[in-house]
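To start, the structure under review is shown below, and the notes come after it.
A protein chain is absent from this complex, but the other protein chains hold their places.
Think of it as A and B in the order they're written, each chain with its own count starting at 1.
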Amino acid sequence: MAKDGPTPLERFINGILPENPVYRQLLGMCPTLAVTGNMKAAMTMSGAVLFVLFCANIITSLIRHLLKPHLRILVFTLTIATFVTIADRFLAAYMYEMSKELGPYIPLIIVNCVIICRCEVCASKQGVIAAGADAIGQSIGFALALASIASVREILGEGSWFAMRVMPEAWPAWAIMILPPGAFITLGLLLGGANWFGMSRSAKTAA
Amino acid sequence: MKRTGSRCGGYIGQAWLVLAMALLFGAVLAGAHIALQPRIDENKLDETYGQVPHLVRVAIGETGRFLSADRSRTETWETPGGKIAYKAFAADGRHLGWVIKAVGDGFADKIELLIGLDKRAEIITGLYVLAQKETPGLGNKIAGRKWKGKVWADQFTGRRTDVPLEETKAVPTKANQIEAITGATISSNSVCGIVNNAVGEFRDKMGTLKKKD
Partner (left out) sequence: MDYILSLLLIAIGAALINNFVLKYFVGICPFIGVSRRVDMAFGMGCAVTFVISIAAMLSWTFTNFILQPSAPLTKWIAGFFMSPEAAANIDLSILNYIVYIFVIASSVQLVEMYVRKFSPGMYKSFGVYLPLITTNCAILFACLEIMKHVSTGGGSGDWGSAGGGQSWGLAQALTLAVFGGIGFTIAIVIMAGIREELDHCDIPAPLRGAGITLIVAGILALAFMGFTGVDTKLKRKIAPERETTITASSHGSETHATSATGGSGQ
């Protein structure tokens, strides 16, 4: 098959920063805000998204020649929902505490736009290797975005990182950072920061 | 799109992939269910049973002798109304006490508690917050050891159940007073209320408990 567009390696790298799903494409906002109260939850969520996105991309890529255009979305949804159910059950079996903390946000991966968008844009047109690389790249990008927000919120809100104390004992925990408003404000400011970084860099290349 | 044969054949030609995938995924899910469900059920039981030894331990003072999550020493008893109580035994078969699960409204959402009682339900031998969604940094101190470096719920240990507990913002002076968490009086009050309600109901219905098989 003739490669039109980036190679698997380029797709992998693209997903991490240049096309970061959260900061660049503004996809998957719901888990980004909801499970970033601490690093552990954020990383579990990223793991679940990696699993679902990887499996869904591989399956979609394998059956891409058999797909009827108008049944496409139906097949994607079926695939994603199946793998999300498996991920949900797996967490409930082996990481029960985490599964209770994440609650409805694991099943909500089904309607996470990141996954259906990657199936549609990439996996249904590319070979298995490209699709797999794309899935891993996008998931790492998603995990990095979640980690950046969760780090800010956990360090300021609890004075700890991955439940390890990093701030001095006297640090007054900013409870607001763990509460919903903290999520919105942190993401808003980080998004602004990412845009500012992008703008100043493109200004430099233009000059 | 070429029509193959009859109209019915056309539908199958269109949908065979979806049907095949539905069957395949159904099989995968069934496999996952068979493999994982026993563990999930186990986890749910462990959540309650695992706490039973800690909650009745204090009544007898034998700290080292209980293994956690030793289910052979816990029996499940039930009232005619379907309320469940866990009956805990010591290694030598003596009846140590009861553990009940209580639920009530907190400040933000429901609070779930496990309450340990001695065998006549006269003394509270332990309190564990199973689930809560109180305000982080304030009300959520009812769970965990973030309150003045101690476990807030440990205050309930050793309290008598014949007088209702009440929370106080000052240093407790009476035997039935619980020191409230600063800034979270409603959460503290809710826990006291839930304990009072549940223990009261348990004392009323204790006689009707029967062993559940």
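Please note the rule applied: contacts are C-beta pairs under 8 Å (C-beta built on N, C-alpha and C of every residue); 3 or more make two chains touch, one makes a residue touch a chain.
These numbers were taken from a predicted model, which means no experiment stands behind them.
In the complete assembly, the contact with the undisplayed chain comes from B:201, out of B:75, B:179 or B:201. Here the missing chain is touched by one residue of B:47, B:75, B:166 or B:179, and it is B:166.
Set against the missing chain, the residues A:85, A:99, A:138 or A:151 yield one that touches it, A:85. By the touch criterion stated above, the residues of chain B touching the omitted chain are 25, 29-30, 32-33, 37, 78, 82-85, 100-108, 112, 135, 162-164, 166-167, 185-186, 189-190, 192-194, 196-204.
With the whole complex as reference, residues 26, 29-30, 33-34, 74, 77-78, 81-82, 84-85, 88-89, 104, 107-108, 110-113, 116, 176, 179-185, 187-189, 191-196, 199 of chain A touch the missing chain.
Going forward, only the chains that are shown with their structure count from here on.
One simple way to say how far apart two chains are is to compare their mean CA positions; for chain A and chain B this gives 33 Å.
Listed in rising order, the residues of chain B touching chain A in the complex are 14-15, 17-18, 21-22, 25, 28-29, 32-33, 36-37, 39-40, 43-44, 47, 131, 135-138.
Taken in their complex, chain A has these residues touching chain B: 37, 63, 66-68, 71, 74-75, 78-79, 82, 85-86, 89-90, 92-94, 96, 100, 157, 173, 175, 178-179.
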